[in-house]
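Dropping a structure here in structure tokens format, bear with me for questions.
Every protein chain of the complex appears in place save one, which is left out.
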């Protein structure tokens, strides 16, 4: 950590600060320039409150030289992490196509969609059993029943299943779920992150609507710090003033996350836009800038879906999308 | 709900839509204008997916005429809700002054600060025992011990205590806590909201960093729908591009929340700005535009605080602030 | 326009409003539902202040049924506009590759870069002669000299030239410039828009950092209302809380703008990200979601560029980018 002092700092003030830092067990390296004095801190500065030091009236600015994340940091783990779920791999050049309905509704519905998306090229099935809804009066998911129906769909199609966990108390129900999804609203539910950090199971971690990509990585770090290193990051749009789409899909986050971390990064164009006809162009764009996979809502009957029908593709639209995605990937790999 | 059809909608398409709506048990009122046809829906439209209808290619736009919130809605409850905690009242002209450290650290610290803020005019004590931290490597709070220390401070000073709950499994520890705080990151942790909706205890609900004020009210509605109508709303800054303060304090939310809901609204200028010297001006501003209270971080030794020292006032600064707040309230009540 | 009245509106209040509207020369169509009364307005409502009507205490909400833009509206002009500049076409399936330095610096520099980008596949040359800079102490461009050097580069390479106009008084200097660029900061400089609306010359109109896509279209409408219908829209990133890139590139705006307007839409990944190594992935993404062209900064010597060197590609990087763009376009056209 580097502390840059203000010009008018007295020697006494400077020494007080240095002594305080040394009392914390850190070593100090002082550098006096013509216009400014810099204090370099050597040792484990993770215990220091950077905001507090910035607020001291003798301090001009503070810069943390080392990233606050370690396990998820590409600097210390240069190769891509590859996560394997059954036969499916994600990351390191492996692309995953996750598809399915927003909510599991009936056995017929989930079986029907599972078969359709499998034929279209999906290699994993998504479906919500526990649904986070803004209103307490909206449909909240089939819960246990939904989980059971997903398992039936898996045994019929062989597709691994992804479903959202909202509450660590429901973990016993998720024992046979292949990938646990943590939704955007729970990205900083740190107690939940800690619990899933104890599992040996891939986690699909969605970026919160107001979270920086550094915060997304820090939330992955929470899970990894518990021992579970199988984290898939997911960009799904952020909140901005722009109001034509539900959220603003921040695609530059994909190459940036790849630079900072070795974890795979996928994109959810369905929730990001909220509009079915924008899903294909945004899926192509996400693929073109290097995503490791896509999670897309597909419904055989969007107009009668229990929720989020507006953003669901029909099966035939997904078939076309899957073909173009393959072609774009071919271009990139040349 | 009002559906406005596009001009080029055929009679057949229009009839299909009407039939589909009627199948949902709703009554339709058709109004043909010169330039547009409007379908008015009568009945309980809460089951309808407004985004789905908007996405139909014959629909120009859809407008929900009735608010999706009921229990928290001022239309159905015109008088201010007044929440009583011991001798302290909040709302309906009663102002509360909540103060204390970010984290409970030691018995000496919390007792010291509790006495100081009481003398300065605070009528409730805050202190974090469970701390949501962005990094898994940061101090996470004293947990059970912190809760016990808060109780000691209460029995010494008589101040009711406020502390943050992050996990419903910790509820037994909070049985004797006077007000349970739900932090910004958990504003849409719907399972947690449902659990505290079963309590008979005031809840301090903070607005999430990317949440609209309607979403804040909907989260209060979750708690109230469970039977717990004692909800205090709290504005604490939103995420914007503006980077001089940690967040942007959205003070216009105060009169707006008062207009939409009967619940009391308080403001947290400490977390909103992250800078101690901006806390007094923002506290004055919040009071001047009608807040029902303030929650402010005070620490006897900010430079040695375990967290958020940068935004804590010293006791003497809080004394001065409390006096000015009283004077501003006098002006408003004239 | 549709006005939805509140339930408790008296007949007298309702009649007053209707009379006021009719006095403005509009016809009213009244529709009384069980729960709400709707007033449909027939006639030219463009003179009405929608915010004012919304603010009346008897009004629940107001909805403008017709778009406020006409000339730029795809509804009234279903085919893509194709803009021709010399041999180059933009829109309607024609893709343009605009490249060049942020600023024109010397004759050698601009000639060198012009030849390089032409060989790499660019079909238009960009270069700033008048530079909008946040600081009055920064380099402000070569001005007249810069324009002259661009013309020399054009005559040497045959590439049409694009350059930014900041002040209508400089228009005589731009007489021989092929495409006039209006920068993000001037997107709502309405006097400037009016002036260029009088020209017979293509305009490249960049989206402002805080502007909605509807406002971008309205600014195009300003230019078109003056008689100049050759407007190219350009997405170049918006301001959000996300701080890893200079701005957040809003790629969903591309398919959305294509839906609302018939004007061509191009993307500037250089200014959107501010980071050279993010330019290729974002250029691929923009192409994949349907952009009609790209404007990219290329510099033979980024480290010595007068400005924005951090976001400039080297010529060899541009060559590679141009090849991949062609391949992605082939995939999309299949």
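Lettered A, B and C in written order, each chain numbered from 1.
Definition applied: a contact is a pair of C-beta atoms (placed from the backbone, for glycine too) under 8 Å apart; a residue touches a chain by one contact, two chains touch by 3 or more.
Every value quoted in this text rests on a predicted model; they were computed, and no experiment measured them.
Every visible chain touched by the undisplayed chain in the complete complex is listed here: A, B, C. Among C:26, C:203, C:218 or C:233, only C:218 touches the chain that is left out of the view.
Check B:5, B:168 or B:251 against the missing chain and you find that the one touching it is B:251.
Of C:18, C:82, C:111 or C:310, it is C:310 that touches the chain left out of the display. Checked against the full complex, the one of C:202, C:255 or C:274 touching the unshown chain is C:274. Residues 20, 46, 49, 51-52, 54-56, 68-69, 132-138, 166-169, 185-186, 188-191, 193-194, 208-210, 215, 218, 221-222, 225-226, 238-239, 246, 274-276, 302-303, 305, 307-311 of chain C touch the missing chain (whole complex, contact as defined above).
Where chain B meets the missing chain, the touching residues are 210, 212-214, 238, 240-245, 248-256, 259, 272-273, 277-278, 281-282, 284-290, 324, 327-328, 331-332, 334.
Although one chain is not displayed, its contacts with chain A can still be listed: residues 2, 4, 27, 29, 31, 33-36, 38, 40, 42, 60-61, 63, 65-66, 239-241, 243.
As a working rule, only the chains that are shown with their structure count from here on.
Chain B and chain C have CA centres that are 38 Å apart. One simple way to say how far apart two chains are is to compare their mean CA positions; for chain A and chain C this gives 31 Å.
Taken residue by residue, chain B touches two or more other chains at 239, whereas all remaining positions touch fewer.
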